[in-house]
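Handing you a structure now.
The other protein chains are all here in position, but one chain of the complex has been omitted.
Presenting chain A:
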Amino acid sequence: MDPDKDNANPTILNPSDLPSRRRESSVKKREDGGVGLFDDLIPAYTYLNDPFDLPASSSDSDSDSVEDIDAQEIYDLISSISDPEHPLSLGSLAVVNLPDIRILPPTSAGSPISTVVVEITPTITHCSLATVIGLGVRVRLEQALPPRFRVDVRIKKGTHSTDEAVNKQLGDKERVAAALENGTLMGVLRKMLSTCE
């Protein structure tokens, strides 16, 4: 294997094990029905991540047309991003995982702002590309989601040696904006995102 890579032998998930709505919708079942093929495969995921089940959300948000994006959609947007050093997707490397995606509703009645929180799991604890991967996720979501969503990308606690430092960088709007004006970095990001859609 390539000795230059941070993690030359990553664990790779079988594509059929990845959470997906496509198969679920093909059997015409809603996620709230809880009987889709998808639920059988990964039952815990929908339960833990249904944004409408979050205690903070209002009881009848099911009918709230504004809150029409769920964790699965977020997952679909970012799982197809390519890893910067492997020809594999972040989903198949389990860098992004459905249970680590949360959608937080507006904090006050008058606020139009929802927040998407994505926790990423770097393939190994000292992965130097964690920041780039996080940036890719943030950029992908900022481009794909309506602007009323704030995107918070973090390293999952305990999975990276410098997670706090990386989190701070990923949360800094000004640093992210400047990074996107850096041609070299944008080249890397463009390649990562080229496998989306």
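Heads up, the rule we're going with is that a contact is a pair of C-beta atoms (placed from the backbone, for glycine too) under 8 Å apart; a residue touches a chain by one contact, two chains touch by 3 or more; residues count from 1.
Everything that follows uses one rule, which is that contacts and distances are computed from a predicted model.
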item: Chain excluded from display, named as in UniProt, from "DDB1- and CUL4-associated factor 13", "Probable cytosolic iron-sulfur protein assembly protein 1", "RNA-splicing ligase RtcB homolog" or "Signal peptidase complex subunit 3"; value: "Probable cytosolic iron-sulfur protein assembly protein 1"
item: Absent-chain contact - pick from A:Pro87, A:Pro112 or A:Gly158; value: A:Pro112
item: Footprint left on chain A by the chain that the document does not show; value: 107-108, 110-113, 146-148, 150, 168, 171-175, 177-178, 181
